[in-house]
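The complex appears here minus one protein chain, its other protein chains still in place.
On to subunit A.
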């Protein structure tokens, strides 16, 4: 008997979609109890188009090959002390921010995709989400391994998991993922699957990985390359979920639009951390934040939303504000961190003269006018032995949890500020976008665990800053925090490099 040939699509259908059956001992709603409460209408799961067709045997095989290569390079990196080859020890602070701020988000994504990978009623969608769940577990674990060696030679990596639950600026990414995880399954998919993975990934994942490539960070960039094909799958899933929801029922359109508005704005706020990383923390710059924003949001995102217009989806609300902010956001975010450099688990610094010139060139309309004078003053203070630190505790935005420091785009010298009242209490916001998110679901956002409120309420180890920063956050004071200049990181780095140059001299002499 010669075997009939079956094509890929048919085979995948038989090996995945056809496994599902119609439940008869229990009700569908008992098995999938979360499918209706968000108001999304699914009329026919069989219309789901599989975004990729990967059976488990192929998944194991490809992923194992990738892992083998990745770990071979991580081993070689450690053996050869590859950390010495980065452009400059300041660079390492970018990946401290990544490990403490982003990697725990990968873990949250794994949990979230696992959750929807059980709760969605369509087997095709579930299986695609499950694969993303295990990929995201891969990401957090390989990131820990990629940075494990840096942890042995630099300060600030050592307690990333403990810090993620407590430190003030880490509540920005933490609350972002908590927000998505606590939403219903479809909002989660629009938040993380679509808005984050599809619309914003080139502005988050890619800048860190390109930053690594430009700054001699072999460990991180190898992780980045290794994760690229995972990310490609995640993007196709993100796009499919949107198309599927929009095609299922016209009533889904306004719900999806509202989620896109919300998650675009929430994502944009979180990207302020990436913006400052790109413009200030990379000794070798990849491109400016503004350029990245133009290429990846204005051009690529613009094309995407043009494509989605046929479903009745519009550009996210406040895209205009976000576009105007590209001129300012990185400088303002870095100013905030420079101000609170004593309360951060990574180092901050003022740009060098050449770096300021680069910023002037990249931001001709704003840098010299609004930021250079302030930065030069801070540099003078530092030179006079009075490095500026802001001793007060900032007020935080109730939604995005970033200190209120972003300015009005109409008047870039005054801080933007909005308030809402709910249940007799006042709440503060950094933007109209954040206020809107709160106003639509105040019962959710009044719950925010705002780090500054928590300090005032005595929930963070005590009333003294040393108790909060040192004991509760577990920042090694005078070691992990403060300016890069004078830090143990800087001293070690100089020692390594003097050592090797002394060796070079010896070699030349012989």
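The rule is simple: a residue touches a chain if its C-beta (ideal position, glycine included) is under 8 Å from a C-beta of that chain, and two chains touch if they have at least 3 such contacts; residues count from 1.
To be clear about the criterion, contacts and distances are computed from a predicted model.
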Chain not present in the shown complex, as UniProt names it (candidates "Carbon-monoxide dehydrogenase medium subunit", "NADPH-dependent 2,4-dienoyl-CoA reductase, sulfur reductase", "Phenol hydroxylase" or "ABC transporter permease"): "Phenol hydroxylase"
Selected residue (touches chain absent from view) among A:43, A:79, A:392 or A:457: A:79
Absent chain, residues of subunit A that touch it: 1-6, 14-16, 18-26, 30-31, 34, 37-38, 55-57, 59-61, 63-65, 67-68, 70-71, 79-81, 84, 104, 107-108, 110-111, 114-115, 117-118, 123, 126-127, 130-131, 133-134, 137-138, 140-142, 144-145, 148, 151-155, 157-162, 164-166, 171, 174-175, 178-179, 181-185, 444-445, 447-449, 454, 474, 492, 496, 500
